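What you see is the complex with one protein chain gone and the rest in place.
Let's look at chain A:
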Amino acid sequence: LWRGRCRALLSRPAGALRARRGLAAGPEMHFGFQSVTEEERREKIYQVFENVAKKYDVMNDSMTLGIHRVWKDILMHKMNPCPGTLLLDVAGGTGDIAFRFINYVRSVRQRQLQRKLKQHQNLSWQEIFESYQKDKFNSLGDSQVVVCDINREMLKVGKQKAQHLGYSEGLSWVLGNAEELPFDDDKFDVYTIAFGIRNVTRIDLALQEAYRVLKPGGRFLCLEFSHVSNPLLSRLYDLYSFQVIPVLGEVIAGDWKSYQYLVESIRQFPPQEELKAMIEDAGFFKVDYENLNFGIVAIHSGFKL
């Protein structure tokens, strides 16, 4: 089984290399280690996520041993949003980033209100009452998050989760394609795409759309699996990815192929520096990346200035 994988690794389809940057050089694109046309790729990816939608969160936990939660928390801390921020979470499917955003903004807002109250020690009862009234209905401080995903099933799961966990305020769900967002220019403060840009067929288009919908001064954040440079760790990681993950997929979600695709798509995704170059090409400034776990995951950040 291992030798078979090695052979697959070594004999990558020719078109895949050209298509690595997400540019459609001819109709050849990569779907994992296979070579497909652009349309086929979109369809296949849609099917993958349709199949995994219900078990998406469970599989995330079991594949990454729960570490994906830490990664997403780190992303949120890096963003450090203040109340009043408008977030667009693309490929946000089941809403992990959106819920974290709401929690973060809520706690920042609490601290803000507490600080305000501490300063105003000499208010009359009437004034205190009024300030409570005003702030009670503004626990998020006008922050909002729009979750956009191309896949209806993922959005459905996300909405159910939101209902289950009690998130209703400041949250909206939109069906949309990252390569062609259904939003106006200059709308959002922050654009995030967590573990989603790998599945976009034309990454350059997605980056351009990100640039378009962000306000001047807005921030682009991308959390994605990336390239491990440490050779020992890289071998262990490959071993784990190709041997364990598809098996987990079969056992837990009953879907070997989708998780095979997942692992292969990680290998096909451009490494940190290349993605940084692509982001700069789209027009972002101060583009930077931070490796988490030695490069297993990387957070890229850029500003529209």
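Observations
The definition used in the following text is that contacts are C-beta pairs under 8 Å (C-beta built on N, C-alpha and C of every residue); 3 or more make two chains touch, one makes a residue touch a chain; residues count from 1.
One rule holds for everything that comes next: contacts and distances are computed from a predicted model.
A chain of this complex does not appear here, and its UniProt-recorded name among "Ubiquinone biosynthesis protein", "GPI-anchor transamidase", "Metaxin-2" or "Proteasome endopeptidase complex" is "Ubiquinone biosynthesis protein". Although one chain is not drawn, the whole complex shows that of A:Gln208, A:Gln272 or A:Asn293 it is A:Gln208 that touches it.
Within the whole complex, the absent chain has one touching residue among A:Ser35, A:Asn177, A:Ser241 or A:Ser301, and that is A:Ser301. Touch with the chain that is not drawn comes from one residue among A:Gly84, A:Pro182 or A:Gly254, which is A:Gly84.
The chain that is not drawn here is touched, among residues A:Val90, A:Ala253 or A:Ala282, by A:Ala282.
Counting over the whole complex, chain A has residues 21, 78-82, 84-85, 112, 188-190, 208, 214-219, 274, 277, 280-283, 285-287, 301, 303, 305 touching the chain that is not drawn.
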